[in-house]
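Written out below as structure tokens is the structure these notes cover.
Excluded from the complex is one protein chain; the other protein chains are retained at their positions.
Here is chain A:
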Amino acid sequence: MTKTDKKSFNQSLAEWKLFIYNRTTGEFGRTAKSWGLILLFYLVFYGFLAALFSFTMWAMLQTLNDEVPKYRDQIPSPGLMVFPKPVSALDFSFSLSDAESYQGYIDDLKKFLKPYGLEEQKNLTDCTNGTFFEQKGPEYTACQFPLALLEACSGVDDPTFGYQEGKPCILVKMNRIIGLKPQGEPRIDCTGKSESTAFLSTYPSNGTIDLKYFPYYGKKLHGNYLQPLVAVQVGFGSDADVREVMVECKIDGSPNLKTQNDRDKFLGRVAFKITMHA
């Protein structure tokens, strides 16, 4: 910095100080009136902008339907998701000897299956198997999904969902999409990937998803809707050293439910890993 530059810096600092508060006139840069007018201008201006924004938003919301979103083109095909919800990544890991290590999973499953309780399903319709349950309204009802279909994974006979026995259950569900009607006979097909001796059983048998649970009419009309579930139970051969298995489940038997998307790893499929320690 040269002398002249320094001087100008000090000067500008002084000017700023003077601008912020001028001792002699007792002003903060401008007269009180000027500040007042500026404040008033911005109040009015921003008030108007806020009103305009609110009005457009309101008008936009008026064009929407409460029951069905305006467009559903971005979710043409459902994703698959598993329960219990793993903490990080789809990696279920627990220790057989340590009940604490799988208690979280059990709680999660119980919580998830709560709407499927007998008491909750009492008012639901017992629909015909194998056909779409189409309704015209104005009242919409949901089809029953008896927990018994999940057999060993229903939590009825075994409240630990097989975890205590070393045969953990994982529930697979298909994402809800309004108006979706699967073609063919959709089922969820799960296979073990690693060279382990693990064997998989699916409930209901064959992993069938019944068409009577479609179509879905949205949260508002179809509030008590229960989505169909498929349970996968993993068993390990007793002599296996590696009690670890990579399971991949995907939708099968329905041409309009996509399962192959390079960018979406959960579209019509889901892969998870189970590691069981002794």
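We take it that a contact is a pair of C-beta atoms (placed from the backbone, for glycine too) under 8 Å apart; a residue touches a chain by one contact, two chains touch by 3 or more; residues count from 1.
Going forward, contacts and distances are computed from a predicted model.
Colleague: Among "Sodium/potassium-transporting ATPase subunit alpha", "Histidine-containing phosphotransfer protein", "CASP-like protein" or "Integrator complex subunit 11", go ahead and choose the protein name stored in UniProt for the chain not displayed.
Modeller: Record says "Sodium/potassium-transporting ATPase subunit alpha".
Colleague: Looking at the whole complex, which of A:30, A:193 or A:220 touches the chain that is not displayed?
Modeller: Touching the chain that is not displayed is residue A:220.
Colleague: Among A:109, A:143, A:251 or A:267, single out the residue that touches the unshown chain.
Modeller: Final answer for the missing-chain contact: A:267.
Colleague: With the missing chain put back, one of A:75, A:96, A:127 or A:152 would touch it. Which one?
Modeller: The missing chain is touched by A:75.
Colleague: So that we can see where the missing chain sits, which residues of chain A does it touch?
Modeller: These residues touch the chain not displayed: 2-4, 42, 45-46, 49, 52-53, 56-57, 60-61, 64, 67-75, 78-81, 85-86, 88-90, 173, 175-178, 216, 218-220, 222, 225, 261, 263-267, 270.
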